[in-house]
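Yeah, one chain of the complex is gone here, protein chain that is, but the others are all in their spots.
Let's look at chain A:
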Amino acid sequence: MTTTPIEAAPPRSPGRLALARLRADRPAMAGLVIVAVLVALSALAPLITWWTGWAPETFDKSAIDPDLGGLPRGAWGGVSAEHLLGVEPVTGRDLLARVLYGGQVSLLVALAATAITMVTGLALGLLAGYLGGWVDTVISRLIDLLMSFPSLIFMIAVLSVVRDVNRLVLLVTVMAVFGWTVIARIARGQVLTLKHREYVEAARVGGAMTGHVLRKEVLPGLTAPILVYATQSIPAYIGAEAALSFLGVGVRPPTPSWGQMINNARGWFMTDPMYLAVPCFFLGLTVLAFTLLGDGLRDAFDPKEEAS
């Protein structure tokens, strides 16, 4: 490749600069690729299970040995041409199908929770920071209140008590209720510094409406930190969903989920390590990929941090 002299390049916008830095960041790009593959695999789960012929809920009595307590037949937890990642002990359900459908649940919950917390957190943070006064007081105290809550215990309680609702919606709602606070705080802090910048003051003096100032002048300054934080919070939500399902209050069987699979596999880790390894690997890989991507984004938007 012929290198274009940097000096000759036209001046680039901060966004483009960040993108260029991100492209050069190998771990971040690896994370991005893995994320893309995982998303594609989860989205194509119905197609893949149609091809393998094993739906996530279908029992396969022939794949397990009832005389040994339901241990999968064959080496590596029953890995075969029929079941590419082996089967679940006792039921003989296909692990590939379950882990892919479990990925749908994990990604869906994490992305939805992130989107909701982003929008809510950003809106409330902007209002609190820009308007100040009693609006700021109310929102800030609400943030303090929610942050001082033992959120995991509260989530477990809510999820165990509430009945007859869509579990996915409930999971997302409960996580979002506790999740928006951090974003709101970051946004509020940024707005407090931004709103006294000359260009913002100038716009206000020039007669711009509050809405316009917020959207056109303040919000762009928030993009970088919020984007970074959102990417980093996705793995946290995936972990939280897994933890809640692990504790038995997440999605309900027979809908598979990684946390639930890991919970069931605990007792088998000595005799059928594959059963534990498969969901752990996918969970670990997903969290790692999103974390790498998030770190890369942070470095790209804020190169000063690179040194630390």
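The definition used in the following text is that a residue touches a chain if its C-beta (ideal position, glycine included) is under 8 Å from a C-beta of that chain, and two chains touch if they have at least 3 such contacts; residues count from 1.
The rule is short, and it goes like this: contacts and distances are computed from a predicted model.
Per the UniProt record, the chain missing from the shown structure is "Peptide/nickel transport system substrate-binding protein", taken from the list "Diguanylate cyclase", "Menaquinol:cytochrome c reductase cytochrome c subunit", "Peptide/nickel transport system substrate-binding protein" or "Energy-coupling factor transporter transmembrane protein EcfT". Contact with the undisplayed chain is limited, among A:15, A:53 or A:69, to A:69. Within the complete assembly, A:268 is the residue of A:130, A:180, A:268 or A:282 that touches the hidden chain. For the chain missing from the display, the contacting residue among A:79, A:128, A:170 or A:249 is A:249, taking the whole complex into account. From the set A:48, A:90 or A:192, the residue in touch with the chain omitted from the display is A:90, counting the whole complex. Contact residues of chain A toward the unshown chain are 57-59, 61, 64-71, 89-91, 160, 163, 247-249, 252-254, 264, 267-268, 270-272.
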